[in-house]
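Before any comments, here is the structure.
Removed: one protein chain of the complex. Kept in place: all other protein chains.
Chain IDs A, B and C follow the sequence of writing; residue 1 opens each chain.
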Amino acid sequence: MIRVGLLGTGRIGRLHAKTIASHSESTLYAVSDIDSGSANELAVHYGATVKSSEEIISDSNIDAILIATSTDTHAGFIEKASLAGKAILCEKPVDLSLSRAKECLKKVSAANNPIMIGFNRRFDPNFAQLKKSLDDKEIGKSELLTITSFDPAPPPVSYVKTSGGLYRDMMIHDFDLSNFIMNELPVTISAVGHSLINPEIGAVGDVDTAVVTMIYADGKIAVIKNSRRAAYGYDQRIEILGSEGLLQAENIVENSVVKSTEAGVLSAKPKYFFLERYMSAYKAEWDAFIKSIKENTTVPVTLEDGVAALAMAEAATLSQSSGKSIQLKEVL
Amino acid sequence: MIRVGLLGTGRIGRLHAKTIASHSESTLYAVSDIDSGSANELAVHYGATVKSSEEIISDSNIDAILIATSTDTHAGFIEKASLAGKAILCEKPVDLSLSRAKECLKKVSAANNPIMIGFNRRFDPNFAQLKKSLDDKEIGKSELLTITSFDPAPPPVSYVKTSGGLYRDMMIHDFDLSNFIMNELPVTISAVGHSLINPEIGAVGDVDTAVVTMIYADGKIAVIKNSRRAAYGYDQRIEILGSEGLLQAENIVENSVVKSTEAGVLSAKPKYFFLERYMSAYKAEWDAFIKSIKENTTVPVTLEDGVAALAMAEAATLSQSSGKSIQLKEVL
Amino acid sequence: MIRVGLLGTGRIGRLHAKTIASHSESTLYAVSDIDSGSANELAVHYGATVKSSEEIISDSNIDAILIATSTDTHAGFIEKASLAGKAILCEKPVDLSLSRAKECLKKVSAANNPIMIGFNRRFDPNFAQLKKSLDDKEIGKSELLTITSFDPAPPPVSYVKTSGGLYRDMMIHDFDLSNFIMNELPVTISAVGHSLINPEIGAVGDVDTAVVTMIYADGKIAVIKNSRRAAYGYDQRIEILGSEGLLQAENIVENSVVKSTEAGVLSAKPKYFFLERYMSAYKAEWDAFIKSIKENTTVPVTLEDGVAALAMAEAATLSQSSGKSIQLKEVL
Partner (left out) sequence: MIRVGLLGTGRIGRLHAKTIASHSESTLYAVSDIDSGSANELAVHYGATVKSSEEIISDSNIDAILIATSTDTHAGFIEKASLAGKAILCEKPVDLSLSRAKECLKKVSAANNPIMIGFNRRFDPNFAQLKKSLDDKEIGKSELLTITSFDPAPPPVSYVKTSGGLYRDMMIHDFDLSNFIMNELPVTISAVGHSLINPEIGAVGDVDTAVVTMIYADGKIAVIKNSRRAAYGYDQRIEILGSEGLLQAENIVENSVVKSTEAGVLSAKPKYFFLERYMSAYKAEWDAFIKSIKENTTVPVTLEDGVAALAMAEAATLSQSSGKSIQLKEVL
């Protein structure tokens, strides 16, 4: 049984707590949070102990650390937990600063404990099936990838201000997903975006609607489309054209009921947001992490993957502001 | 060029006139109708001549007769036109009376001119594709057929009164379709029905909603579902389970636009009624008739097929009123 | 926390054990099985105690009994557990014998402990949504219901022999579902069926493919179609025509990936069988049972419902063998 220390008991921490506790080979051993009330409540619910983050990291009874604290603490906790020899699963992103993330990578590079970044979408069973079909050459050679990723509703402007911007906060998931699907990093990145949904988002220097085009070494192309608002729910689709066909992962909808009336044929909307849409992905992510620890294999999403996605977000941010294409190597 | 005489210039006659005139190997030569104004108008539009039905049938310049008059005249015109050696395409049904239809079949049995009954649905490209997949054994051996056939709106009660009843007037299409798909006649027929849409339809002795179950010699089963009303348009589907899979012919919808909003995901309704839904089937039907004439081959829907479908309607009507299953051989 | 005693630790018992254990308001307290090895293994896994069924029923620490033993023991255990004042969730059917089921109902009728029958499909979120739309009059008045229910593969003939036949063993789920959707029992039931998949099933007096047609007091119609084999997986669909439209609950498929190649557009099959398809329904069923106990409300599927479904299976069996329609009141 792998004993887990959870750093951070907010919304995403609680989701992980449930997954940890219900997994047959892991147990929630200790939790910490700057909000001690939140930490206490969660500890009681799962029979875990409340400790400080330092205590958790140094506790020799704990095998693995799940980092679900605020982004600015991720890199520091990765470094400390790595030094303590723990297996680590850290929520995305590694940091908002690419240089800080790179520094973190450098610092822990000598260690050989498992460090995994929480890009949950790789573990969605639908996307995983698409990836499998692609790797099995069911549509031949990849040519043109499109990722559609729209949130149901924009966050408050207060959140946007400290988010690092759409590319680092939201599209970073899609950057990682494109790396997962394409099995390589792009060479060139171009981004266009605007605050079409809320001009206040533009006023604080961010965009809410964006399109990024990426070119790979052999000329393949990828397009990522992001919007902070889709009135019909969380729109999460992948589509890839290959030399012998097309693969699409369609949305997961709320139910299978179809109603035909004089008004037309009405079916259910996509599931509302990531908690509903990606619940099975979070479970599969945790399962993959546990499996890596037990079988002593490389984690499926590495710290390098986390840095790469952040570098792509950096390049997109630069492209957006300069109006020019950016070579990924300029930032990586 | 095959010269065609059209008997009857009502709604269905006009549809055929257009198909005849636009076919590269047929021309509309003469038309007749008890409403001379209607006949004149159509004749002018297509450069045809107005004649009486007798004149058309005896005109040696005319190669083929299309019978689109009222049902009670069908059998008589088939007999006369057959005697005159014409190729004949007659709208369904042969007659409302099974004995009259059988008499007609007997009278013309010695002749060898082409006599085809207008069961247009056999020529729908979607149903034809389903039939082809079935015949190619793509789902193995047939086991369970379901035909869903709902009209968009019920006819006036005045029409219902003289229609011969739902089984002879409406479900006869589906009886023929089941014979087409199954390649054999059923042994036993059971019908249940009620006037759920309009009690006045019940008051004149008819039903507006009905389900017929049929058993074949080897135990295969077919279900036909009819309703005189589908608020969302003309619902025309076929589904057949076989030993290795399922084939479904889905509805043809008005357009391919899908709208996703907070209210759900809305797509277009089925095409409204037979004129919209089966236009390509009517063209393919005429083409098949012309081809049979030119290549001197058996027509794809024979007078025997017309009599068989009518016998099934008769059996269903008997089953409905008696509450018992009817052996098709009791009526055939 | 409701302490649960589980009678029967076979496939379906294990499924329930997991649901009981993972529910926040119930705990698996004790288990029994005629196979003591199976009972021990399950008890160890969930920290429960192994006892005899008698001990479980008489244990005052136990609040609720889940009966997942062989069908012939259901009625007896219901009676005993009722006498002991336990809340009861019993797997379907109550018994293979309608008279025995009626006797059971009579015996426990004076008790007022919760007795619920495990017709899990009522709790499927898709069917529940269809039912809600119907009750909200979104398609007006109900007219014609169709339930399609095909298993992926037939059971062994040895199972068929003691199953009570397709109507009692398999279609009983669909009978209950029709009662759930229609909110009333049918008046007349007609069944046709045959052993199309495996003649050995016919040799032991059963069918593997069947269609039942039911008429309600006001003339509404329901059709249930069953097959023991669907090469493409577990086909579970409901469709109901109303005065203002159509509601359909479509299949739940394995994933959302669509592959377009020269061969056509390929999407995923329905989930394989009931363990995959109805997992969320089993959870919702248990949740509803717990809620009934805690809130002291009537259970959503009563013992009367269990007897009604069995009576419909009895009527269908009689109709199948006699070739006649059966009035439900003849058997009820």
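Going forward, a residue touches a chain if its C-beta (ideal position, glycine included) is under 8 Å from a C-beta of that chain, and two chains touch if they have at least 3 such contacts.
Since the structure is predicted, the reported quantities are computational estimates derived from the model, not experimental observations.
If you put the hidden chain back, the residue from A:192, A:263, A:279 or A:318 that touches it is A:192.
Between the chain not shown and the residues A:103, A:143, A:200 or A:287, the one that touches is A:143. Touching the missing chain, out of A:113, A:213 or A:302, is residue A:213. Only one of B:9, B:260 or B:292 touches the chain withheld from this view, namely B:260. Seen across the whole complex, the unshown chain contacts chain A at 139-141, 143-144, 146, 150, 188, 190, 192-197, 209-211, 213, 215, 218-221, 223, 225, 227, 229-232, 235, 241, 243-246, 323-325. Interface residues of chain C facing the missing partner chain: 230-233, 235, 253, 260-270. One chain is missing from the display, and on chain B it is touched by residues 22, 125-126, 129-130, 133, 138-139, 244-252, 255-262, 268.
Simple rule for what comes next: only the chains that are shown with their structure count from here on.
Geometrically, the chain at the heart of the complex, using CA-atom means, is C. We define each chain's centre as the mean of its Cα atoms; on that basis chain A and chain C are separated by 40 Å.
For the pair chain A and chain B, the distance between mean C-alpha positions equals 58 Å. Looking at chain A, residues 260-262, 268 sit in touch with two or more other chains.
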